[in-house]
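Structure record follows, encoded as structure tokens.
Heads up, one of the protein chains got dropped from this complex, but the rest are sitting where they should.
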Amino acid sequence: MTYTIEELAQIVNGEIVGDPTTSIESASTLEAAVPGQIAFLANRKYRKTVATSKASAIVTREPLETEAAQIVVPDPYFAFREIVVHIHGHRDHLFEGISPAAHIAPTAQIGQNVRIAHGATVSEEASIGDDCVLYSGVFVGPRARIGSGCILYPNAVVFDTVEVGDRVVIQCNASVGHDGFGFATHQGSHHKIPHIAKVILQDEVEIGANACIESGAFDDTIIGAGSKIGDSVVIGHGTKIGKGCLLVPQVGIAGSAELGDYSQMGGQAGITGHTKVGPHTVIAAKSLVNHNLPGKQGVLGFPAFDMAQARKSVAIYKNLPKQREKLMALDRKVKELEETIAALKQATEAS
Amino acid sequence: MTYTIEELAQIVNGEIVGDPTTSIESASTLEAAVPGQIAFLANRKYRKTVATSKASAIVTREPLETEAAQIVVPDPYFAFREIVVHIHGHRDHLFEGISPAAHIAPTAQIGQNVRIAHGATVSEEASIGDDCVLYSGVFVGPRARIGSGCILYPNAVVFDTVEVGDRVVIQCNASVGHDGFGFATHQGSHHKIPHIAKVILQDEVEIGANACIESGAFDDTIIGAGSKIGDSVVIGHGTKIGKGCLLVPQVGIAGSAELGDYSQMGGQAGITGHTKVGPHTVIAAKSLVNHNLPGKQGVLGFPAFDMAQARKSVAIYKNLPKQREKLMALDRKVKELEETIAALKQATEAS
Partner (left out) sequence: MTYTIEELAQIVNGEIVGDPTTSIESASTLEAAVPGQIAFLANRKYRKTVATSKASAIVTREPLETEAAQIVVPDPYFAFREIVVHIHGHRDHLFEGISPAAHIAPTAQIGQNVRIAHGATVSEEASIGDDCVLYSGVFVGPRARIGSGCILYPNAVVFDTVEVGDRVVIQCNASVGHDGFGFATHQGSHHKIPHIAKVILQDEVEIGANACIESGAFDDTIIGAGSKIGDSVVIGHGTKIGKGCLLVPQVGIAGSAELGDYSQMGGQAGITGHTKVGPHTVIAAKSLVNHNLPGKQGVLGFPAFDMAQARKSVAIYKNLPKQREKLMALDRKVKELEETIAALKQATEAS
């Protein structure tokens, strides 16, 4: 199936530069595109790749000097996404209905138009909303509640009493609602704390593959609406993540912490337990936040502090050997001056 | 069901402050509690939340100025844990017996009072002790031995010849006993080392969700009795963890390393291969230990060194730009002094 630029531009309310009849079959990147494909330029940093790209069309913020057709829009990455959804659609789930080899407890409640693959488990008193898809090996624990339009990929585990909103995606091998890392140490032994609170995943949350969202011990763990959690992220017990956050793979947030709405954390970044971070905070990759932050700030480092300041420290850190040499040279110079002065003083006093 | 403070105080040998007939239904935190709930104060840092807490009772080390009833004990967090276990109990496992849809090899040995869910596998010559619970999707490999009273949560994998003690918990999606990262590189190719040793999990170990405990190559991987391993932790092949250690989520310990008894590692901390760390070591979150440590020490940093010293370096690191300015200002000042002295010297010599 092919599409004209005219048709695609209409979907995203874009202006056309070049031939509106240009024919497009599929989407790609500027670098990998072949003729018949549409690509995008969202970050000016990659502007130089336009000249060598073989894409037949480019979605862009400003007209470009290229023979490729262009669709000009204010938000080219989002517009490109709309076009990709139009051309390619979302993932098909190639199974229908509820497999006779699925394990559904008699007390479980299953909504309309639900697909459950063989080997998936829905436990006692759990409920699954309309239009959900549960792949093979999925485990939904007793009394867990899954909203409508959710997708649980193979071997995802959702424990007892977890509450999942609507249109939530849980990727394969993710763990949601298991006991957190909570032990009371007494006379050298670590005694398990029963985790009596729950996990709440609000609407449109996505949990990455092999990610872990621990159950609250006494206070719920909450992932706010629309927040996206990357692969292998671990969220500790009782931690509250606000709305619209982006937590890139391998992020770790310890227990009883708070991360404000619309915050972002780069890969392998962390927040220590009981730390409260305000909204619109950007935490750079691999950084560790170990004290409260008010929000609306970028931070970097181990431990993390103001990003602009931290970049200065980073630059000097690399030059520490030179700085040390300078300090030692200065030390020698001062010693020489001391001697010169002592001699001068003697000479003056003698005169 | 409700409990009086008198009854709960008795369980933990606590002294009562306030009304012994105060009625308690459930447990929570100081911040989240509502009337009818009991909470705790273990860390004086959170003392100011007592004033605003709605908890009907508080477990505490010292009497507090509050209208809430109090149970005064020397170790309030552990006492609170005992009370929570009394009120709420541990997780119920809502299935009984051995599912006909479980896959049990004819040569496997299964103890008394064992529960095995549908889709779980117990392979050839494996043995499962009394009172164990195996959830769906659990895989127990050939010749693996599981002690008594163990819980293996959904999709946990325990490979060939692993030896698991009594009362061990393996959380969902954890991997225990798979081949470690062992390859012999020869003429540019990496050749797999057969992993012929095993993993030993001693009594009362807990392995977190999605954690990986690699099989030993030639020498066993051992997790000592009572040690608790967090989510997504990776323990390399042949590494020995002592007794009573706490390894918080996302910790990584490379192969052939040793960590002494009662040591603790913060989130995302690491130890390099073949490194020996003594008992009672505390490794701060995100720190990397890359050389042997004697034990009884706190360390911090990348690479990690003595915690008190490291905190000083951290503080100065943040001020490196100011220090650099000071160094440059001093350099200028010394140059000025040099000129002044040269002039003085000339004047003195001239006079």
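Letters A and B mark the chains as written, and numbering starts fresh at 1 in each.
The working rule: a contact is a pair of C-beta atoms (placed from the backbone, for glycine too) under 8 Å apart; a residue touches a chain by one contact, two chains touch by 3 or more.
Since the structure is predicted, the reported quantities are computational estimates derived from the model, not experimental observations.
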{"item": "Residue of A:I200, A:I222, A:V248 or A:V289 touching the missing chain in the full complex", "value": "A:V248"}
{"item": "Sole contact to the chain not displayed, among B:I11, B:A42, B:L288 or B:M307", "value": "B:L288"}
{"item": "Sole residue of B:N43, B:Q109 or B:T340 that reaches the chain not shown, by the stated touch rule", "value": "B:T340"}
{"item": "Absent chain, residues of chain A that touch it", "value": "26-29, 31-32, 39, 75, 77-78, 80-81, 84-85, 88-92, 94, 101, 117-119, 135-137, 153-155, 169, 171-173, 204, 206, 208-210, 226, 228, 230-232, 244, 246, 248-250, 262, 266-268, 285-286, 301-302, 314, 317-318, 320-321, 323-324, 327, 330-331, 334, 337-338, 341, 344-345, 348, 351"}
{"item": "On chain B, residues whose C-beta touches the chain left out of the figure", "value": "103, 119, 121, 123-124, 137, 139, 142, 155, 157, 159-160, 173-175, 178-179, 181, 183-186, 188-196, 210-212, 214, 218-219, 232, 234, 236, 238, 250, 252, 254, 268, 270, 272, 288, 290, 302-303, 305, 309, 312-313, 316-317, 323, 326-327, 330, 333-334, 337, 340-341, 344, 347-348, 351"}
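The rule is simple: only the chains that are shown with their structure count from here on.
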{"item": "Between chain A and chain B, centroid-to-centroid distance (C-alpha), Å", "value": "24"}
